[in-house]
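Every protein chain except one is present and positioned as in the full complex.
Read from first to last, the chains carry the letters A, B and C; within each, the first residue is number 1.
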Amino acid sequence: MLNKTLNINTSPHIKMGISTDVIMRNVVWAMLPIAAFAVYSFGWSALLVMLTTTGACVLTEHLLCKYSKKESTISDWSAIITGLLLGLTLPPAFPLWMAFVGGVLAIALGKYAFGGLGSNVFNPALIGRVVLQAAFPVAITTWTPAMLTDRFTSIASSTFTFPFMTPKVDGLTGATPLSAFKFDNIGTASQDLALGMTSGSLGETCSVLILLGGAYLVFRNMMNWRIPASILLTVFVFSGLFYLMDSTLYPSPMFMLFSGGLMLGAVFMASDMVASPITPIGVWVYGFAIGALVVVIRLWGGQPEGVMYAILLGNALSPQIDKLIRPRVYGTTKVSKK
Amino acid sequence: MSNSKNDNTKTSFWDKLKDSPSTDEFMKGIWKDNPVFVQVLGMCPVLAVTNTAENALAMGLATAFVLLMSNVLVSVLRNFIPKQVRIASYILIIASFVTITDYVIQAISIDLHKSLGAFISLIVVNCLILSRAEAFASKNTIGKSVLDALGMGVGFVFALLCLGGVRELLGNGTLFSYSVFPEGFQEWIIMILPAGGFFTLAIWLIFFNFRNQRKATV
Amino acid sequence: MSRETQQQNNSNSTKMLVAMVGIGVICALLIVFTFEQTLPVIAKNKAEALEKAIFKVVPNASSFKAFQWSDKKFIEVDKSTEGELLYAGYNSENAFAGLAIQAAGQGYADVIRILYGYDVKSQKVVGFYVLETKETPGLGDKIEKEEHFLANFEGLDVSLNDNSTIKNEIETVKQGTKENAWEIDGITGATISSRAIGDILKESTTYWMPIIQGNKNIFRLEE
Partner (left out) sequence: MTVASLGNIFISACLVNNFVLAYFLGICPFLGVSGKMETATKMGGAVTFVMLISSMCAYGIHALLIAIGAPFLQLISYIVVIASTVQLVEMFVKKMSPALFRALGIFLPLITTNCAILGLALFQTNKGYGFVESIVYAAGAGAGFTLALILIAGLREQLEFSEVPKVVKGTALVLLTAGILSLAFMGFSGLGGK
């Protein structure tokens, strides 16, 4: 009885062959290897950050359901996904109290305020992330290098920063491949990028595992493959064009694909079913818009990384896309062909 | 009050004050009809210059001054202004007082003028002022109009301070530039960004909704 | 508008005119009165603010003169003149102490306007003051506060070659990696804004330094 599907009553109505919580659970399975690798490369701090965000999300969801006198919806696993995703986008030594704030805001602001699962017009984890970015810009861009020797013997002091206090940064900090390129014009070996031997946020470093997770979900008919495919393709083609024009000024398309949060965003965030368009063509337009924005922000914007903003803008555009591209048969399933 | 007993003089005095129409005229702007939280008027300045409490206070006072002066003038001239050109005349009057305010603020402090920027001039298009002129001052006596303007003005300043106070406190760790928190407090920079303005106002509105709903259910 | 008010107004179109003119006159009087009253105070405030900024960037200055570059020479102008001006600062013994130069350029959010001091003899930037910025509070506005960043401008090398070009163009480098006298030690977390300052300075100095060095005699006080 707990397995009953959610009371979704906004468009888009997604008819699935499979119930929501089964899909959600599988998304979590697909993310677990990434999370495990994050712990392996960044140590205990990474584990604590992910546990905190997940805990904060689940707790907030539970309390808000209780407040509005509804049946608790934590059993549908969606809060866990939000929490884990948010954790994966944070830097390893991120103060836990900030991670907690992010988790609470992701659910309260990104999901509950809009009417819960099925109505969230933006991806909740991204809202948590973007608020944290705006609130604590220094802490969220302080990166610990991967594979430090003492990562399992000590925990970064900033992790246990006293709530509402500024974290003290000690020890090594590294630049992400993107910021190294943007500000100092230093490239990173593509092998390191693919395998995750770079500094960055927890889940964005190992592209191989992200792709594997995505492939699993696509294989099980639980994700719309068009979304990540269209985004990655757009980024590849766009940045490839600029690379061909001037390879000294612009990074190679492979670098663009494998650095930063692009993979994680394209596979796990942009594919949020509620916040993306319904029709296949609409999805391609959506993916194209996100990919183009990523390239524009990365190459000419003020910040090294723009995936988060690009996806949020894509979410905001998706009602427009749906409006412009009417579905041929309204209400057909977009993922499973059953 | 003369026939009331000694021990409840005070209460009856307050009752009288509470029931007197002039108090009502004044109080409604502060709470019941608060221009920002209830009527949702004049949003531009409310959001744009409330990143510090000081700016919020200055903006609130400037707006209240323009509101008061234009209410007075509109009320004085209410029988003189023909209906057809009333809006044009109100705008003219308001724009004049805003220009005056602009110069006065420049004379008081260049820095303050710089941090408020073009938003002082934008008081002209604050819907609050025009709506008070049109809805109240053009139909009521000077005394009542003054009370109305004072009430609305105080309500506006109050609302701006609510926003500016919260935003400065969290966003900068200070209140009126005095440090409030112990050393090492982490500022929430989002609060002084534009997005923080939207969020803070939304949270205040949610708070007021929450109160009203609680009242309704009780 | 209802019919009766229209009729009423039609019979009273002169009243309308009188009312508008009357209000116009009242408003005009009020404005002109305020303008006249506040003008001297505002002018004084503005002059003080400018003076404060100039004395901040030109060490030891206690008075200044304004110059304008026109027709390939510097001419002395009134201090409140609008436009691109250079300010020459003089110390208490009326000796030439240095120049204050305005510069502007695109920052992270909007245009940043700065004033910097230039020591003609040592050919160095010797002071720096942000006149106007809308950079992100808490991040980009560190360019006004961060001590190690402001320390860059206590002696930034902008000396010229013989052929009147800047020897080493100003460059903003990553925080903690400053090695040369013409480099600006940037700010971590405000990379764009600190770089914007470097670019503004580079552009301005590349333009002004040769001109100033070629015409420096004008700034000395006529004894």
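Heads up, the rule we're going with is that a residue touches a chain if its C-beta (ideal position, glycine included) is under 8 Å from a C-beta of that chain, and two chains touch if they have at least 3 such contacts.
Computed from a predicted model, the values in this text were never measured in an experiment.
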So there's a chain missing from this view; which of the remaining chains does it actually touch? A, B, C
Would you mind spotting which of B:I91, B:I110 or B:I142 touches the chain that isn't drawn? B:I91
If I consider the whole complex, including the chain that's not displayed, which of B:V146, B:L170 or B:L193 touches that chain? B:L193
For the full complex, which residue in A:L59, A:V121, A:M254 or A:I281 touches the chain that was left out? A:V121
If I consider the whole complex, including the chain that's not displayed, which of A:M147, A:A189 or A:A316 touches that chain? A:A316
Among B:V124, B:I142 or B:L175, which one is in touch with the chain left out? B:V124
Mind pulling the subunit C residues that touch the left-out chain? 27, 31-32, 35, 106-111, 136, 192, 196, 199
Write the list of subunit A residues that the hidden chain touches. 9-11, 68, 109, 112-116, 118-119, 121-122, 127, 130-131, 134, 293, 296-297, 300-303, 306, 308-310, 312-313, 316-317, 319-320, 323
Spell out the interface residues on subunit B facing the chain that's missing from view. 40-41, 43-44, 47-48, 88, 91-92, 95-96, 98-99, 102-103, 117-118, 121-122, 124-127, 130, 190, 193-199, 201-203, 205-206, 209-210, 213
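The rule is simple: only the chains that are shown with their structure count from here on.
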Just say which it is for the chain contacts: an open line, a closed ring, a star, complete, or other. complete
Suppose each chain is reduced to the average of its Cα coordinates; what separation in Å results between subunit B and subunit C? 34
Using the average of all C-alpha atoms in each chain as its centre, how far is it in Å between subunit A and subunit B? 42
Distance between chain centroids, defined by C-alpha means - subunit A, subunit C (Å): 44
Enumerate the residues of subunit C that touch no fewer than two other chains. 136, 138-139
Multi-partner residues of subunit A (at least 2 other chains): 137
Note: in the complex, subunit A contacts subunit C through residues 137-138, 141, 183-184, 302
Which residues of subunit B touch subunit A in the complex? 181, 184-186, 188-191, 193, 195-196
Within the complex, which stretch of subunit C touches subunit A? 108, 136, 138-139, 174, 189, 191-192
